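I have a structure here, written as structure tokens, and I will follow up with some questions on it.
Note that this complex is displayed minus one protein chain, with the remaining chains in position.
Labels run A and B following the written order; every chain starts at residue 1.
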Amino acid sequence: MMFVPGNSPKMINNAEIYGADTLMFDVEDSIAISQKDAARMMVKYALKYLPFNCETAVRVNHVTQTPFGMDDLKAILPSKPDLIRLPKTESVDEVRLVTNLIEKVETKEGFPEGSINIICAIESVRGLYEARAIAKEKRVVAIALGGEDFIADLRTQRTAHGIELYYARSQILMAARDANIQAMDTVFADVYNLEGFRKEVTDSKDMGFDGKSVIHPLQIGIVHEIYTPTEQQITHSVKVLASYKDAIANNRGVITVDGKMIDGPIVVRAERIVAQAKAAGVWIQEEFNHEE
Amino acid sequence: MKNKAGREFPIHIDGLKSYRPYAGLFIEPSTPVRMAGKLLCVGKPGSNKILNSLTEAIEATCLHDGMTISFHHHFRNGDYIIQLVMTAIAAKGIQDITIATSSLNDCHDFLIDYIENGTVTALETSGLRGKLGAYLTKNPSKLKRPVIIRSHGGRARAIEAGDLKIDVAFMGVPTCDRFGNATGQIGKSACGALGYAMLDSRFAEQVVLVTDNLIDGYVFPYSIPQTDVNYIVPVEAIGDPAGIASGILRITKNPIQLILAEVAAKAIEHSGYFKNGYSLQLGGGGASLAVGRFIREKMLKQQIKGGFGVGGMTGVFAKMLEEGLFEICYDTQTFDTTAIQSLRENPRHVEMSASFYANPWSPGPIINALDIGILGATEVDLDFNVNVITNSNGLLMGASGGHSDIAAAAKLSIIVMPLIRGRLPMVRDRVQNIVTPGESIDVVVTDRGIAINPRRDDLIENLRNRGLNIMTIEELQGLAHKLIGKPQEIPLSQEEKDIVAVIEYRDGTLLDIIRKPL
Partner (left out) sequence: MQTIKKIATVGFEETNDALVTVSPQKAGQGITVELISTVKRQYGEHLELIIIDAVKQADYTDVHVEVRDRGAWDYALHARIVTALSRGAEQ
């Protein structure tokens, strides 16, 4: 998910070139107060007139803590972004305010129900405590960690090893999985420190996060690379699925692949890997040659 | 009269030879042409070529009104030579000079004054930029005849065929011995290869070397032999080292350039040409260098070793040569300090003249063996014609360079450019001006999609299903128009006096005319 400053038409024009899965147009923290109205209109018309093939999201201002949020939504929802990102979410009430407005706009504009969904950013301790309930709200399809603000709330600073965010990341992941939705990791601000970025993305993927917010095109390739299963993983998964399919068809009880027993969770993981690989554009030769 | 590229021009243009129209990529000359040469003269033993000043050189060469003089552009934007020479020429009241240089840069904007006062009345060059380019676009009649734009290979041909007769060549050289043997590889103003200078020195009627490092010893190896040299003038500085050679060239961080480069590298990888022993030409610009980086990674990963590298040489190539990724590199112009050092120290980094590089009228310039060439563009059109010399407003701001040479000779020529610059689509119905005809262009890589010349079924087949966003050139244009609309054509003057320049193809035929925008 790549951040695009909502008041910069030059960046908006080129945004889709870089291959991000989701473009997140920002009218919140990257926009000065005197420019909030300008950014709002820019994003409204960009979404209305530009043909985006990727997923689009808009980060609006906080709906109750600022005077801008509701105006942002009223202007931008009719342009049908796929997602609204709510910053600093701290209660289900905020979310419901937004959900109501979305439903009204969908009806009024004749959009199919469920056209516009919500991703909630957890950026404070209070928000983290409410994360489980927030994640279960309807329309909320993902929750994300907003690291910079969270660290400020904790009164500490960023480190290379990331211990300061360890708890928050874990909790957000738990909340997301409990609600059966996606979890997105926070941005990495040191753009040209590609090695540091690589480590952070690997760690958060290993923890279980579904994706990462990026602020620069240079970061996109690395995220895709780390989230694309390796050739080895893909080959193994295809084998697992083939054996599983074969075992079911021939009513065999115990299934082994490469000398290891496979059961439910392993098959599920294999399915997920194949799905991820396909989504990443890897061509999979699904020939179910049986090897024992 | 209309030529094969569909461009029209008058049968005769005042002040210029009668041109044959462009008729294709490798056409034989209509009548046999013999190599031109300079008058032979007797050199007396004990004679001293060293003069005290450029003024003395002007007197010694009997430089007078109406003559053609030449320079090279190895010092790029750090050149002092043209200014030094022109100052001396003007001080003697000499007028009506034709400057036939290999190219011009922004630092040569002062030529406007010499054109205004009649010292310079004609130009032949590969490129025009900056204020000078703008001035000539708006005031074509300030020169007595239109500018002649030639590619590097085309200029070599013109000189060797006698189309371009140089009376005096003023060649800046970083190091020179007292006999006139010169090299660009050492000296405080080192510039590396002297590919253009080598050529002019061999064919100009008289040659004056201008150096800021005249040594007592012997220059060896030399790029210019003493047998080509009439006079030597030592000066304080021939150029600004910072402008002559860039320091370590950093690969661009511009995300668009990187995307372009990555896609181009991927296209190369699957083109069918990326295999052991392949040859490669890279330009000197941002995207080109980045392509070099991505190609190098692929070569290392797939254990592919290249044959030769060629072109203007940069540290990117020098590094690959050093790593053994290429067997040899041919260098006609060296861009940065890393490459200059490589030329000096690596025996497999070889200097060549512009003629060896790209002269179409020779049994075989090195580019005739080239597999892959990466090129830039200001614009491309639906016939794959390429413009590199004017922008969409018809303003002179670029150079022909080796573009049309490489495109014609390379088995795979790839254009790399953004689809939209600002709010202008770079795929036009017709380019403002053609420098390289579409029949020599194979692939156009943009940041929003790739188009393959329909002539290349093999490439269309090889690049299919590789995750490359391939479409027709019309679709690519359509994409741009969908985002920013179709631009109006800008009106150009059709009067003959408003012809700014003629663009010669490599073989000396007329490819296109640059007219003054209204």
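In the analysis below, a residue touches a chain if its C-beta (ideal position, glycine included) is under 8 Å from a C-beta of that chain, and two chains touch if they have at least 3 such contacts.
Worth saying up front: this structure is predicted, and the values here are computed from it rather than measured.
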item: Residue in contact with the excluded chain [from B:M1, B:A237, B:L300 or B:I490]; value: B:I490
item: Among B:A90, B:A161 or B:L424, the residue in touch with the chain that has been omitted; value: B:L424
item: Interface residues of chain A (partner: the chain not displayed); value: 8-10, 12-13, 37-38, 41-42, 44-46, 48-50
item: Interface with the unshown chain - residue positions in chain B; value: 392-393, 422-424, 483-485, 487-488, 490
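Following the convention adopted for this analysis, only the chains that are shown with their structure count from here on.
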item: Partner chain B, residues of chain A touching it in the complex; value: 13-14, 17-19, 50-51, 192, 216-218, 221, 281
item: Partner chain A, residues of chain B touching it in the complex; value: 253, 255-256, 258-259, 262, 420, 447-448, 467, 482-483
